[in-house]
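Note that one protein chain is taken out, while the other chains of the complex remain in position.
Chain lettering (A and B) follows the sequence in which the chains are written, and residue indices restart at 1 in each chain.
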Amino acid sequence: MTNVSAPIKTHSVDVKLSNLLKIFPTHDGSEDFYAVNEIELDIKAGELVTLLGPSGCGKTTTLRMLAGFELPTSGSIHIGADNVTNVPPNKRNVAMVFQSYALFPHLSVFENIAYGLKINNVPKGEVIDRTFKVISLMHLEEFKDRLPSQLSGGQQQRVALARAIVTEPRVLLFDEPLSNLDAKLREYMRDELRKIQQRLGITSLYVTHDQTEAMAISDKVVIMNHGKIQQADNPIDIYTRPNNHFVAGFMGKANFLHGVVKDVKDKKAIINILGQTISVSVNDKVKLSENGPVDCVTRPEFWELSEEGKFNGEITRVIYLGNHVEYEVALGDETITMMDFEHYKHGIKQEGERIKLHLKEECVSLLPPRKEYVKEGLV
Amino acid sequence: MANTNTTPSTNKIETNGSRQLKRMKMLIKEPYLLAIIIIIFVSLFVFSIYPIYQVFKITVVNDEGLLDLSLIVETFTSSFFLKTLWNSIQLGILSAIFGTIIGFIFAYAVTRTEMKGKKFFNLVALLPIISPPFVIALSVILLFGRNGIISNGLFGFDDSNVYGLRSLVFIQTLGFFPIAYLNLKGVLEAIDSSVEDAALNLGASRWKVFRTITLPLAVPGILSSLLLVFIKAIEDFGNPMVIAGEYQTLAVQAYLQITGMYDLRAGSFYAVALLLPSLTAYFIQKYWINKKSYVTVTGKPTQARMKINEKHIVLPLFIFCGLITGAVLLIYGTVLWGAFVKVWGVDNTLTLDNFKYTFTLGFDSVQNSLLLSALSTPITAILGMIIAFLIIRKQFIGKKLMEASSMLAFAVPGTVIGIGYILAFNQKPLLLTGTALILIIAFTFRNITVGIEAGTNSLRQVDPSIEEASTNLGASSFTTFRKISLPLMKSALFSGLVYSFVRSMTSISAVIFLISVNWNLLTVTILSQVEDASLGAAAAYCIILIVIILIVIGLLEFFVNYLSSSKRRSYR
């Protein structure tokens, strides 16, 4: 679908969510639920921003407020220069791709896609013209007369996207659009989505709970938890420079290790962990004081088996995953998870085997200490 | 922009009131929606709540407008009233038990076995639903009366007495078992077949499976069937009027008190006495039993179930269903024959005189019934769909109230509605008695629950994001309803249309108070022919009525299918 010239005019606009608050009353009259708690978010024109977080974190509510299906309790929403905070959903000109696709089951593929144009009183000739352009953009020609129930999941997904972009919306919203597809198709559609979004240059907000998906398609990833934004950054910084334990844990696996600061100089900190000394680059996320505590974020791939490694440990669990092997290793009082991508070179270790580990110190990032350690991603 | 680690701000907490206000503001943005909600509320109040209130009021307020409980005290201590009350309850209980048993056996046989002729049994069982209730009473007189073909002709009894409780229970059972059947069929079909298969797999016999799995799971359905048949049997007016004889029931007494004695207060009191058991039963059925239901509608097609085909199970069921079906066919066959016989039981030559009479001289009431039902049917169905849509999809103050009050006129016996309408609409500014409008309104508000129920059930199965998608693409609430929700409720719309038409055509208990010189109705004409002992003409009218209903059902089905398929052809 790359060799068709873009049939959609786009007028990329900024989106700005200011101080957005959404409170849901609870049924038993007890404490209100702060679904979205005073968030600020700017989306630049043509950017694709992903809202990422566990269920109940407020990402979908934020999306639905932007679509107009929920009214914010307070705060404002601007699309371009327009304040749309209280504009009804049908007057916002933002298009949404739903998790369930929400195709109209009684209308054919063609009618589904043309629906938004007809509703907006586009002249009939133009409706047909524009609908056919999008149909060919999405490679749906042979399905145009089918009903949604006669399509596969991937085809339905394409119809949903086609229906959203045909109206030339100012903003495109995605509500976990790929979650109903199987793993392979999901990856394929993910790339297609991104390509089309980039080609059309439509400002987009994308909700997902899959961090790989988020990193793969986003200009910016926004991590939310408990109604608040935890971090908003480009995918690389999010992964390598997490703001807090939650972000670190949510973006893949992380081993948090207690450390004590020994010395700080030249943007480098000398830190004691597990009875060894490591040198880590300093960031502005944590204030370091000599002999003060600090948490080191070490991702499984930061560790490698190495005869020269400083760390001595014992393997407590082995999980073979094809392209790599995951080991749980006891290092003194702590247990860490590490990944070995070179098992084909030095063989797979056995449970109980004693090993030496090397830590890629330049990758480690620092966080303020926390009492309870979070091991596996989810809080 | 990252806004981490701050405590939730407390200065923005909204009060409940301001939240409601916000919702109302949202509604004001859609003035049509707001207007529709207000119109629906006003009309529900005027045409459902107010008339029923009037019936209650007149029983406790005397002619001078003062509170006066003497009527209640007097009536409650009168043995005649207590006897009548007991009669109604006794009739209701017996009919409910027999009707539910037959309905259950039918439903079990149809859903669980490989029995032959299931489609046929299913079809015949629906016959009593689409015909006026007193057809069966009429037929029983023709069959089992003194001159009946069976009692006299076949067995030579010449002293059979068909009037009284026994025939009444027989008639109500046969007339209302289809309600239990349809209800239980739905319940049995919805029980996940894998549960029963699991029991079989664990080594239970068919009987064990039935006793320990199927029956317990169907209990809520059985209870609700009992209540539904109970309500139907006690509120029915036509059959007891024709055949009860000395066995007085509340519905008939309410009518006689009002039309015979012109005692609106006493009549209303009988109606209220009728209302209490049936309203209680209705709401128990609706809220208590439905909540206890084990059946969850998943919307997923359940995989085909292993049907029972052991002979020793299927054969008795087949014989039973055959007998009941035979009885229904006999009843309707008799009416058909009665319509073509010169003088029933005396002169059995075949003739078209009865039809000639109905067509040339007495066709007004047929036309009236048809016209008024045809007018109220689309109004009922569309209004029902709109209310269903509002209840399921929209947020507004008083939603629960709208739901409950729309159910009221359905749950209340027709007699109460009829009396209430006389009381409420006999003076200016709402002077409606004697007009066609009062009948159309009575039909509409009596039947609207049917449309709402069908609509809410089908809407619940539609993913709300489908409608959001339409809104998102720029459609207003109204457009979304018309282009998306309504077409998706197509089958519900159809059943709403059919059912409200049938109920309008066959209703008698409410409308008998509301007919007038200009607007006499078919059912009332039939009843007066039966009363007059003009059985041939009555039978001919019944046949005409049933034929009309069948034709209209066919047309509606065609129409609804046509509407949906014509859309498909555009842009091909």
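In this text, a residue touches a chain if its C-beta (ideal position, glycine included) is under 8 Å from a C-beta of that chain, and two chains touch if they have at least 3 such contacts.
The criterion applied here is as follows: contacts and distances are computed from a predicted model.
Participant: UniProt name of the unshown chain, from "Aerobic carbon-monoxide dehydrogenase large subunit", "NAD(P) transhydrogenase subunit beta", "ABC transporter substrate-binding protein" or "Acyl carrier protein"?
Facilitator: The chain we cannot see is recorded in UniProt as "ABC transporter substrate-binding protein".
Participant: Which of the visible chains would the unseen chain be in contact with across the whole complex?
Facilitator: Touch partners of the hidden chain, whole complex considered, are B.
Participant: In the full complex, which of B:198, B:319, B:343 or B:397 touches the chain missing from this view?
Facilitator: Per the contact definition at the top, the residue touching the missing chain is B:343.
Participant: Considering the whole complex, which of B:43, B:193 or B:520 touches the chain not shown?
Facilitator: B:520
Participant: I'm checking contacts with the chain that's been left out. Which of B:371, B:404 or B:560 qualifies?
Facilitator: B:371
Participant: Considering the whole complex, which of B:41, B:357 or B:396 touches the chain not shown?
Facilitator: Selected residue, touching the omitted chain: B:357.
Participant: Of the residues in subunit B, which ones touch the absent chain?
Facilitator: Given the touch definition above, subunit B has residues 78-80, 82-84, 141, 145-147, 152, 158, 161, 163, 241, 245-246, 256, 258-262, 264, 343-347, 357, 361-362, 364, 371-372, 374-375, 378-379, 422, 426-427, 431, 433-437, 482, 515-520, 525, 528-529, 531-534, 537 touching the missing chain.
Rule of thumb we're sticking to: only the chains that are shown with their structure count from here on.
Participant: Where the centres are mean C-alpha positions, what is the separation of subunit A from subunit B, in Å?
Facilitator: 53
Participant: Can you list the subunit A residues touching subunit B in their complex?
Facilitator: Residues 21, 23, 25, 32, 34, 37-42, 67-69, 71, 73-74, 86, 88-91, 93-96, 98-100, 102-108, 110-111, 114-116, 119-120, 128, 145, 163, 167, 227-232, 243-244.
Participant: Help me check something: in the complex, which residues belonging to subunit B touch subunit A?
Facilitator: 1-6, 8-9, 12-14, 16, 19, 22, 25-26, 29-30, 463, 465-466, 468-476, 479, 483-484, 487-488, 490, 564, 567-568, 570-572
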